[in-house]
Structure formats: structure tokens, C-alpha cells
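All protein chains but one are shown in place.
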């Protein structure tokens, strides 16, 4: 197990390094950072001064190396736009994105897993069809459109929910649903398929042959095995959701990291964008790593190697 | 709302830093006018200069201005305002190394020196006729002791000024809370009435309107014309429209920076472009409000903005004829760039398409487009310029026609005339030379000026406010009905 | 060997020949597939809608009542006919007075073009990588798996936004960006399918016969994983279309005046609270298109699923 | 070895080994697994060499080496006295052909029977499509399938029919050696006998040489002329079929034979005298690999690996028979 974790960790670090290199080089091509930094009404002299001040005239590899070694110490440099340390800037917004992500994935899991299980127990039943309907809709619904429609219905027409802001948990209801619904179909389908698969397996028949009751069969013998792939998927989805929360954050005016990322791209705020891509990637990497560890713990075939 | 004496306002853009020397957005100007004061104040309606933190001023010579300061003014943190504050502020921002964001606003000042506690002199680098205009605008006074310690970052998070409102809460990106400053001095700005201003950043205009409908916002601004039109039909809101100093224009690559064979090097082609666009229709259908069609390369109210220049009416047939004359009977294909107001740009490009100039539309981020223009120019791009609300033609012409990287015409004659106009101290001489330059710009159709912008302010009927044409929200002028 | 056509004891059981006959005359795989296809409602719906939209896209110039780019600033945002508009513009006009129906019709082209080409590019990349990984294993597999991990770790929307911001949102750029970002699922699915098929004995048999590697891959492995490939193609096509719409919504998708549905939603969004149909119409067509593609994909997966075979 | 060394064996293995590097778990370290360990065998024309042994002892690996699908880690494979390495893979394919265990996975479900059977012809560019069709028809007749199955697909056929198709594919190139890897173990007994009969007929008809791998000793005894017994990658005993079944020498062979359950109701279930501990192939036991399970284990077996002892055509690798053991060969 320890061996497994160490090797898995090594892979994670390698992936993180590669992603960092890609995101760095990718964004370095994103227009002249000095021009962006100087702002809309700056003169050429301003821009040239800034170019030298920030060292944009040095070779890219040097800049990458410097950036990376500082990033490893948690220093992502200073935002061109805010003139604040990027890490401070991000820390602040990340809590919103994380809250949203956790709420979203919880919503997705809490709806998808029970639905998937029930659908698997009663294939072709009404509830199975309903679950299928939900997932098909969810897959085809553009989330920005869904968000807008939610605002129109629940904020404008019914005036039940606030359309934006982060003050109370009520503010998080609509964003959570929009974001969670994005991840729900995949999780539900996997739960259903996994559960169907496990329920048809030999060891479930063994458990039944021992006289175990339906509940015991479902929850002790089946779910434990069916949930293993769902854990991985949920981790992946969580990573995607954080990276994909941009749309939701911009619709509901949540000042999270996703929105910051979008704005920063527009402002050519290189350090912030680089840091955000890296951090979102790190989240993905950490989540999948944790899910692998969790899987290993759930699945003795990996745990006891 | 009125009941809790709190005005809820939305900003579209997130402010990078509340410190007004370290942001460059409109929202920053709004904050600056509420939290800080300048030495001078220009009445937005009469355009008359009045003393604010200074009670009087005089030109000692072309390069020196002397101010008598108002006594008894206190900053929000209790620090007393005197000559030291002015000296510190001016010296700090004028120093290029400190990196004030918009150098143009401050780099005409060389330094400041204290004469006595309430007298101060500001020296200029070279003659700068618009000095008072700038001092009434972007240059505001900071508390020296506090600023020395906090710097721009600290100032951004906990701003301290002498203005009518003090900042009590800053959550970057989320919201600011302003509270009425009870000890506000007897300023020409007037005394604040509304107790508390809560400003939230909401990027999406639909969300802003939704919040407005649900009652959690009291005032939104910069509302697009169509929406404003609809909101105006609703009883519970007031929609006010004011013009702004921002103008939109097409800049054409007359200098051939994108290549010798560029069709826009031919004046007939440039004139054809000018004839091709139905600017009246654009204003009537898209911009609406107080927007106007313009023909000069500046905002009409600006000093020196000579109006009697060649103007090109909408005449697609003539445009086609000119194109044919220039050797393009079937039109040609060109890249068309824009960075904001996609709708307007799209409409313009569509007019060009109609006379045979086939446009490949590119919508870029400002920085990317700027880089492109600095490096090699663009054949044709839709641009806007707001002049920082500075009511002087130099704020626009000298930026674009003096061989800077954004100068697509590179006309030496124009440059020389503008040099004279910019530095002369005699207003009449300035006017004369601006007129010469602007006439040639129009005649050669280096630019195709399009229209001036306007801003829509929408607020609930509880709020009473009359906006001003300089596109600045003045909380101090607001009150409850 | 020829000439010695022998009749074995087995065949002498003439009486049993009839059972054998019946057995062999069972349905061919093709017939069975056809039967399953026609019994699958979702699949049929998907095919019908997608086919219709494809026709619309192909014959757009014939079907569109107006030039989708012709603006009329005096006739902006006319309501569709069912909301009191005129038949001149059955679905109304947009914010520049362009005919909404015509733009919608041309928009089908754009969406299908983006979805199709993005899926094609990512399909080529992903399939090549996945099949190579599955077939050759070892280091190739390790490298591909690593690349997949790297790709998955990058936040797609963010990276796509960044690239489009740099290169501008021309149709080609958007297609290329999506194509180069969405290959991961192809690689994953093709890798595992190849692994699965590779261990089948008919592959070993082909190798033992002396088939070259390329022949084994192309004629023994590919035909057996191509149905999985088609399923992924549909899913990724839907994915690409939705992603393009999201990019357009965020202002960094294809450029105007291109009549992309995503862009139309984004443009209509401005007036969403007052003229909801501006958003509703392209939103619904987008939804229906993606739904149809997904149903098609799901259906294909259902009818070609292993438990349905043999 | 055999009478008159005039012609070299069709197929010969000389000290062939195959070592796999096994990863344990997803990230475990790699360890060597000797799937085939220093094996020497030879097949004369017309021989049927039965290869028996427990699951995982390396039978299929050996077959793959013969087919050229796996390169041996060391040792040589000779066809007609020539080393296989020198031969082109495609040339080898004309002479040695496989028949696999699972008729359901050995035929490509997407291909018609015609395509499946004619594939070798097409790969080797033999004839045009008309002559290929003719060849397919003929070979179908040989394996006892009506020629109209040509346009059918595997999914339309029963297991026995599919196995016939697989045999037809193997035979269409007129190979000399056919490697049958458990060709009947997935089939019902009633079908199994048909296939066994067919294999027997074909051998007589075409003078084929078989390497016949099977779990089923009764089948091996029925079909084989020689039998090799494999244990953990090594051939522990090899003899003509009669000698091996009548007087098995290696204790493992004895146990194997004892485990054969014939349909004789009075005999009851035999005791194989084998221990239950199945060894881990990655860490094989020291000395004689079989010693932990051997009923006749001696002290020496634990430390020293036995040598092959040959007695005419009967060779065995066991301390009981080694010269040093002092025990006479029975």
C-alpha cells in the first residue's frame, strides 16, 4: 500500500510538472504582457518601462524556471492587474470555488447515487426511466442556459432565490444545482451500470445463497464494490467542476477562482492565469490521487498487494 | 434601500485596486471622486473650476503653479491635511519608478515643494496648459503619513482620503462599503446625504437587472441601450441618460504599416469607408440616448475640438464609386479588428461588407489588439477613447497622431501642428493649430469618427440623482426621494 | 489435398442436416444489428433529428429565407411570428435586424461543422494514441497513459479560453482548440477496447498467419472497436458543440457575424429578461441537437453492446 | 533419438526459455517469471506430441514460441533443422499453424467465414480471389462444413462448427505442423469427440504433425504418439504414449494419471497424494520444483535440482531415477 501511494505520488508530481510547463509556455504567448499590464490608455514608454521592470525581455526558459521555483514555495508572483501577491488573491476566491465545488459534487452524488442504485435494482421501472430522462437532459443542457433559466424562473418570476452573491447558503442553492447537474448524469450512469454489473456477479449470488437479506446484499455486498469506480469518477468530476465553474460563477456573480481566471485571461494577467491553471490542475491531480488511495483502501485487491 | 439608508450599487468590472493611481477603470474614477478630493474641482455642469482642497491657485510661470490650501480639513483616519500631504502625494506619483498606472495623468508634474504649512508649489516638466483640468480630475490628495506606511497595496485595502465618503469595508472582487464622512469639509462637491453605499461587483448585466428587480440593488449604470429602453417603460425605475466623453472611431492604415499594397493607403478608399457607414442609423438604432454622430477626431466639448471639418454622409453608391476609382470595382478583403462593443463593430463591418469591403472579423482582448497595433498595425479597426474625461483635445489627438505606436496615419504635418497646439500657452493659438490638424485628419479620412457614447443610469424611484456628462457616478449628489 | 474430398462420418448423419441448415441460416450480425436499431426509440429519434439538421445544414442556402448576414438596423429584435411578429421574419430578427430563422439555419452548419471536425481531429489523435497504447503496451502505453493524465489534469474550459484569447476566435481556431483538447476520451476508450480485443485469439491467429502489424490493427482490431469509436465520436461531438457554445457565451468562441448557436445565445442573453425568445430559440435548437447526438450515441452503445452480441 | 536420423525433426526446441518480467500490482516491482525453463523437445514428421500439465505451467507459452508469436529469451527453435530466427515470420506461418482453445474468441466476429478462412491466402498473396474461393470451398469440405457457410458469420455458428472453421483456417496453407492449444476444452463432450475424430482423420490424410496441448489426459492418451509432462516451466517427463501411461516415472505424472476420472462407477475418487500447496511461479521452490507436493520427496530434492535421465525414448527429470540416486530404472 505504501509502495502504491509513493509511486502514485511520483506520477502525480510528474504530471503536475508537465502541466505547469505547458500552462506556462501556453500563456506566455498570450499577447504582450507588458501591454496588458500597462492598461488601456498607456503610452509606449509606459509599456517599455514595464517590460524591463518585470523582466519580460529575458528568455522564456529562465522565466519559467524562476516562476516554478518560486511557485513551489507558494509564491506565484504578483498579479499584474491587482498588484497583490497572486497567492493571496487566489486563496481568497478559492474558498468560494471550493464551497461551490463541494456543494456541487455533494448534490451530484446525493442525487445520482441513490437514483442510480434504485434504477439498477429496478431496471426499466418508472424510476429508472425517470433517472435516464434526468441524465439525458442533463447531458444535453448547456449549463449557461440552465443557469439563466433558473434565474428567470426562481429569481425573477417566483422571487424565491437571490440571483447572485455569496452571503448566505441560500445564495449557493442555484449555483450548486447548475454545477451539480453537470456532473450528475455521468455519476448516475456509472452507479447504475456498476450496480447492475455487481448485482449480476457471482459473489452476490453467493451472498444470497447464504441467506443474506436484500438490504444486506445491496448495501454490504454490492454497493461497496459498485462504488469503487464511482469514487474515481467523482474525483475526476470534482476536478472538472472546479475548472469548469467559470460559467456558473460568471452567471451567478460568484467571485470565485473560476471567475477570476476568466477575468484574468481578459486582462492578460499572466501570473494569475498561470497560477490558476496550475492550481486547478493540482486539484485534479490531488483529487484523483486521493480517490486512488481511497479506492485502494476500499478495494483490498490494491490495498493488500 | 431607503429603509436602511443603504444604497446598493453594482459595478460590472472588478477594480484592481481602490487606490486611484493604481487602477485605470471607470469604476476607479467613481471611487476616487467619492473617497478623495483634488486640489481643484470642476463643476460638471458649468465646467467652472472651483477650489476644493486648495482655496486659490496661480501660475507663477509657465512651469510653476502655487496653491493656497484649505485649512481644517481632516482625513478619514484623523490625520490633518496640509502642504506635506500634497508634497508627498505629488512627488510619489510623479516618480515613474513608483509605477502609477496611468502615467499620462501624472507625468507632466515634476515635483512639489512646501512653501508653508498651507502653501505649496507644483513644478511642471514642460508647459502643460491642461494642468488645472488634470488637477481637478485624476490627481487627488493622499495622507502622507498613512500612505508612506501603507503604500498602494495598503491604500487599496483600507483607503483613506478626505472625500465625502469613507471606505469601511473592502472585499476585493466582491464588494465595497462606503459610509458618509461626517466630518466632510465645506467642499464644492456638496455634503453627502445617503448614509451607506454598498457596491457589489456583478459582471453580468442580466444578473444586475435581476437583482434590481428583486430589490437587492438600487442603482445600476452603464446599462446597454436596449435594456435601458425596456426598463424605462417600467414604473418602478428611473432611467437617466447622459452623454460621455468616449467616442468611437475607425482607424485606417493610411501609413501602410500592414503592407505597402494596403488599400487604405489610398485616400479614396478611406473616404469610401467613411461614406459606407450609416452612422445616423447606428446612433438611432444601437446607441440611442444622448449619443451623437461626430465628424472630428475628438469629443465636441473638448477644448480645441474644431467642428467645421469635412464630413462624409452615408452614401454607399458613392463609396462603391470611390472604390472602383481606386481600382477596386469588386471591393477587397481585409481584416477588421475590434475589442469592445461587439454589436457596434459587427454592425459597422456589415456596412463595409455591403459596399464590397469583405471583412474578416476579429474580436480581440484589448491587450492583444494593442500589441498587434504596436507591432505592425491593423488595416482597419474599431476603437474607442474616453480621454479620461479630460476636457481638452490634447487628451486624444496627441495620443494618436504624434507617431506613437498607435498612430496609423504618420502624417508629419499633423504631428508638427499638434506639437505646437499641445504646448502653447495661448488658448487661441492652441485652438488654431488643433483646427489645422483636425481639418487635415478629416480631409484625409485617417480616422472615420463614428459617434459619441452615452451612459444609462437606472435606479429605483426611491433614489434621486441627476447624472453628469462626464460618466462619473457621484454618490454625493444622490439622495432619497 | 484437392481431389480428396472426403466425407467424414460426421456428415453421414444426413438426418441431422436439417437442424444444421436452420442453424446457419440464422440472422447475420448485420441483420441482427438492423433489427436492434429499429427497435430502439432513442436511437431512431437521434438519427431522425440529426439527419434533419444535417439536411438543413447542407441545403441552408436553399432553405434560408434571407441572407443571414444582411442587417437591417431599423428592424431590430422583431418578435417571432408566434409572439405577434410577421411572416417576413418567421422567427423574428436579432439585435442587428438579421433574420433569426436564416441565422438559425446557417447556424446548424456551424455547430455541425465544429462538432464534426473537432470530433474528427480529436478522434484521429485519440484513436491513434489509444490503439497504439493498447496494442503495443509497455513503454508506449506508459507514455500515452501519462499524456492522458496530463491532458485530464488541464482544466479544459480555462485552457480553451486562454488559447482562443490568444489566437482569436476564428472558426478554424475554435475547431483546432477543441480538437486538440478533447482527445482524451478517445484515447481512454480506444486503449481499453484495444487491450480487450488484442487478447482475443483471432488476433493471435492473425499474427500466427503472418499478418503485418498494420494489417492486424487495421483489419482485425479496428473493425471490432469501431463501434466503441463511433459512440465516442458522437459523445465528443456533443461535447464539442456544448463547449463551443460555452466559449461563445463567455465571449471567446467563434467570431461574429458567424451565426453559431452558442453565439446567438450569448448575443440574445443581453435581452434575456425582456425578449426571452432570443435566448430560447437557439438554446432549444442547441439542446435538441446535443440531445439527438447523445441519444444517437447512447443508442449505438446499446445496440452494439457486447451483451447484445452473439 | 528416433530411428534413422536421416531427416531432421520437423520441429525442434533446444534449451528454450522464456522469462516474463512480472509487475505485481499496479506499481509493484518487476520480478522474473520463468514461464518456460530450459525446454528441449523434438517432433518428428507425423508425430502427435501431447503436452500436459497444470494450468500456468507454461504450455501456451511454449506454443506461442513455436508459432513465433513470442521470441524465446534464450535457446533455439529449429524447423526442419533450421533455426527459426533466420526464417521470415511469414515463411514460418506457412509451416506452423495454430488452433486455439476458445472457438468463440478465435474467429473475428466482424468477418465472414470466407474472409476468415482465406485470410492466410490473402496475406501470403496466394492466388486470385476466384482460386481462393475454390480453396476455401475445398477446405470447408475437408473439415466437414457445407460450402454455403462461406457467407455466414461466426455468431451464426455453434461452438463445434466454429472450431471446424478454425481448423480450416489452420489447414488452408497446408502446414506441416499444427499447434493445438486445448482445442476441445471449451466444447461439450459430444462435440469434442467430433473434433478429435476430425483431427485424427486429417492427420492420417495429410500426414500432419501435431503439438497437442490438453488438460484432459484421456484425450491425450487417445490421440498422442508421444507425451511430454510439464511442471512449472520444465518438461519433467517425456515418453511415447504407451510407455508414459503404462509406466509413469515422475511422481507428478503418477499423480496426474491418478487424477484421471474415467466413467467407471465403482472406482470412487482417487487419492492423488499431492499436497494442496500450489507453488508461486515467481518464486519457485528450490531444488526440484515439485518437491513440496511430492509424495516421495527425499532430502536431496529440497536442495538439488534433478538432471534429465534418459532411457531410450523415455526421459524423466527426477532424483528417483538419476544415476546418483543409485536406484535402477524400473
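In order of appearance the chains are A, B, C and D, and numbering begins at 1 in each one.
Heads up, the rule we're going with is that a contact is a pair of C-beta atoms (placed from the backbone, for glycine too) under 8 Å apart; a residue touches a chain by one contact, two chains touch by 3 or more.
Going forward, contacts and distances are computed from a predicted model.
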item: Complex member absent from the view - protein name from UniProt, among "Multicomponent Na+:H+ antiporter subunit C", "ABC transporter ATP-binding protein", "NADH-quinone oxidoreductase subunit K" or "Dihydroorotate dehydrogenase"; value: "ABC transporter ATP-binding protein"
item: Contact with the hidden chain (one of D:82, D:188 or D:205); value: D:188
item: Selected from D:54, D:70 or D:133 as touching the chain missing from the view; value: D:54
item: Touching residue (missing chain; options D:123, D:274 or D:320); value: D:274
item: For chain D, residues in touch with the removed chain; value: 54-55, 158, 160, 188-194, 196-197, 200, 215-219, 221-223, 241, 245, 255-256, 258-272, 274, 276-278
item: Interface with the unshown chain - residue positions in chain A; value: 201-203, 205-213, 216, 221, 224-225, 298-301, 304
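Keep in mind that, in the parts below, only the chains that are shown with their structure count from here on.
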item: Any chain that touches chain D and chain A; value: C
item: Chain ID, smallest distance between chain and overall C-alpha centroids; value: A
item: Most distant chain from chain A by Cα centroid; value: D
item: Approximate Å spacing (C-alpha centroids) for the pair chain A, chain B; value: 39
item: Numbers and ranges of chain B residues touching at least 2 other chains; value: 206, 210, 213, 365, 368
item: In chain A, residues with contacts to at least two other chains; value: 30-31, 148, 156, 250, 265-266
item: Parts of chain A lying in touch with chain C, wherever the complex brings them together; value: 11, 14-16, 18-19, 22-23, 26-27, 29-31, 136-137, 139-145, 148, 152, 156, 236, 239-240, 242-244, 246-247, 250, 258, 261-262, 265-266, 273, 276-277, 280-281, 284-285, 288
item: In the complex with chain D, residue positions of chain C that touch it; value: 1-2, 4-6, 8-11, 20, 23-29, 32, 200-202, 204-211, 215, 220, 223-224, 309-310
item: Chain B-touching residues of chain C, taken from the complex the two chains share; value: 69-71, 73-74, 76-77, 95-97, 165-166, 168-170, 251, 255-257, 267, 269-274
